[in-house]
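One chain of protein is taken out of this complex; the other chains stay put.
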Amino acid sequence: MSSAVGYDDLVSMLRGAAERIRKEHATLSRLDSHGGDGDHGTTMLRAVNTLETTVETSRRQSIADLLEEVGWAILGVDGGATGPLLGMFFTGMAEAARGHDSLDAAALSAVFESGLASVERQTEARVGDKTMMDALVPAVRVLRSASDAGSDVVTALRRAAAAAVAGAESTRDLEARFGRAKQVGARSVGHPDPGATSMGLMFQGFLQGVE
Amino acid sequence: MSSAVGYDDLVSMLRGAAERIRKEHATLSRLDSHGGDGDHGTTMLRAVNTLETTVETSRRQSIADLLEEVGWAILGVDGGATGPLLGMFFTGMAEAARGHDSLDAAALSAVFESGLASVERQTEARVGDKTMMDALVPAVRVLRSASDAGSDVVTALRRAAAAAVAGAESTRDLEARFGRAKQVGARSVGHPDPGATSMGLMFQGFLQGVE
Amino acid sequence: MAMNKFINDSDDLPRQLLEGFALAHPKQVRLAGDQLVVRARPKPESRVALVTLGGSGHEPALSGFVGTGMLDVSVPGHIFAAPGPPRVLEALRMVSRDAGILFVVLNHEGDVRSASIVMEMAKKADIRVAQILTHEDISAGTREDPKDRRGLVGCLLVIKVAGAAAEEGRSLDECLAIAERMERNMATLAVAVASATHPCTGGVISDVPDGTMVIGMGQHGEGGRFGPQALKSADETADIMLPMLLEDIGIGKGEDVLVMINGVGSTTLMELYLVMRRVRQILDERGVRLARGIVGEFLTVQEMGGFQMCAARMDQELLALWDAPCDTPGLVVA
Partner (left out) sequence: MAMNKFINDSDDLPRQLLEGFALAHPKQVRLAGDQLVVRARPKPESRVALVTLGGSGHEPALSGFVGTGMLDVSVPGHIFAAPGPPRVLEALRMVSRDAGILFVVLNHEGDVRSASIVMEMAKKADIRVAQILTHEDISAGTREDPKDRRGLVGCLLVIKVAGAAAEEGRSLDECLAIAERMERNMATLAVAVASATHPCTGGVISDVPDGTMVIGMGQHGEGGRFGPQALKSADETADIMLPMLLEDIGIGKGEDVLVMINGVGSTTLMELYLVMRRVRQILDERGVRLARGIVGEFLTVQEMGGFQMCAARMDQELLALWDAPCDTPGLVVA
């Protein structure tokens, strides 16, 4: 890969994310059975299958258009709590990608920040609430600081993926404050949050796509 | 006990039968779960509870009236396949008991034969069909032959009870040809018939009542 | 495995259950006499009355079909145990009338036994009553010699069409003829994937090995001639069952068939709808018209897993009677 993410790199990143989720969907559903309804893996699977089909059938040549199309496609999935947030994540990314043919580390950070902001407009959940935000927020932060420190795209994404996975893991000791799992309160402690775990996997997949 | 069955002896016999069923009802239901609906024990329990209540509350002083009352009471139970046959057995006995203050071995045989005949009018099942008839028929036969051979009531009932139990046991190797269990055909082989088993227990109880 | 049921005293279960049943459906039914279920608004004396009997534990059947357009009286027995003759006779006496009574009996040992004693008694008591025996379980006996065929959910069809005929004022002979036609027109097959627990004993009442299904299981899991096979998909299961039923009723191209998929307990409506979808595909392939597709839980067997599939040849008169309005706890046609 060159020093910036082009259209084909973005396609690889999205495919990488899909691949990681597909491998782990059973684990994700199992995690969702503590306090959830046991379906996060199947929902994510539907989302990433749609993502892949979109990537494959899309004839658009701009990064922004692809991201927007992916976002809308995921919004169109019967996605429970996950689909709308994930969909808005990608449509949010699209906004900041508009006009770019390729994304260097700084632009990529801005694109991810825009995705995060879009999610934050949908939910009040923040870091510490035991949701996907616990993986997403640190991943985006680390991406930005790595890029600010001059890292290249691959290095920045590697650190972001590590932060996402660590963030997901950190949810193990938290009490859920959003989503279905909120209801079990203290009994949610001991299992990582499924949505955070899948977000960790997505970032690992993004990295895999550029490596 | 004297050489003939009086009113009080009949009461003991009936109570003896009730006691034996009460002890074994769980086994009877379990037997009924192979090819039946798993309720023969509960049904028999309802029948003998009604029998006991009837015996206790009856103010009649004649053997025939008591038997008839017991028969009708059992007919009044929600008795599935068992209740009507058992009820008719007792009402049939009552017919032959009419006019007797007590029953010597010969009269007792006649009373049981009349009960059997009443059951036979209700069902086409005969010995070998894997039903209660496999216990009832040999028991009544043996009762008659013992009495013909001059046995006293206790000895005759002892041999009848043994024949009933042996008849019940013999159903283990048979294929059911009547009742719910008929449907499982060859797969009914290997378990004794619940109705035959309970009839064996009833005769053991009759014996217990006069011993 | 402990029994996962909310019950109280199991001896008193049928009485308590009826009490709750009557509270839930006061517009349609009430209790009378010795635990008999009768209509809240009785039918005029000039019309034929319908009476049935049967064990409890199959809710909404059979008492759930009491109401306008269907039954006049149901005599519920104890769990899985037919009621004894005296209460059934009481029911017949209660609705005895010159127009006569149609007495619907499902072919199960206890019901038949009790009914036959009752029929004798009714004759002596000069009650005008005609009996219709439903026996449509094709897993036992043959169409020519149906005495071993058990009565399954098809009773609902018989009660519905005969009930509608009675409501219209048809004579006992006509009602009986309609009931008999419906009965001969139908065939049912049960499949089980999980056993029921007897609420009084806590015992599992049949043997369905994990991961298998048993076609021809009958009502309570008595079993049938087929034995267990590996659990199949909704489509594959319909592919096995429906053709057997169609063959039994001998239905051909261009004819009208009603197919009912009756859930027996823990099998979901979701699954039953999947089966109905496949039924339609099979019928389309054969050029048989799905005149009515009925999906629901009408006759259950506690929490047993599985369903009963019933297919019935319909003619215009039977369809009109099936579509006629009725208002019962278990089936409302508006």
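To keep things simple, chains are lettered A, B and C as they appear, and every chain counts its residues starting from 1.
Everything that follows uses one rule, which is that a residue touches a chain if its C-beta (ideal position, glycine included) is under 8 Å from a C-beta of that chain, and two chains touch if they have at least 3 such contacts.
Just so we're clear, the structure is a prediction, and the values are computed from it rather than from any experiment.
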Shown chains touched by the chain that is not drawn here: A, C
Contact residue for the chain not shown (choose from C:118, C:275 or C:288): C:275
Touch residues of subunit C, complete complex, unshown partner: 1-2, 4-8, 13, 16-21, 23-24, 56-57, 59-60, 193-194, 199, 210-211, 231-235, 237, 265-277, 280, 290, 293-295, 297, 300, 302-303, 305, 307, 325, 327, 332-334
Hidden partner interface residues of subunit A, rising order: 26, 29-30, 33-39, 41-43, 46, 72, 74-85, 87-88, 122-123, 178-185, 187
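Everything that follows uses one rule, which is that only the chains that are shown with their structure count from here on.
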Centroid spacing, where centroids are CA-atom means, of subunit A and subunit C in whole angstrom: 54
Where subunit B and subunit C are represented by their mean Cα positions, the distance between them in whole Å: 32
Centroid spacing, where centroids are CA-atom means, of subunit A and subunit B in whole angstrom: 75
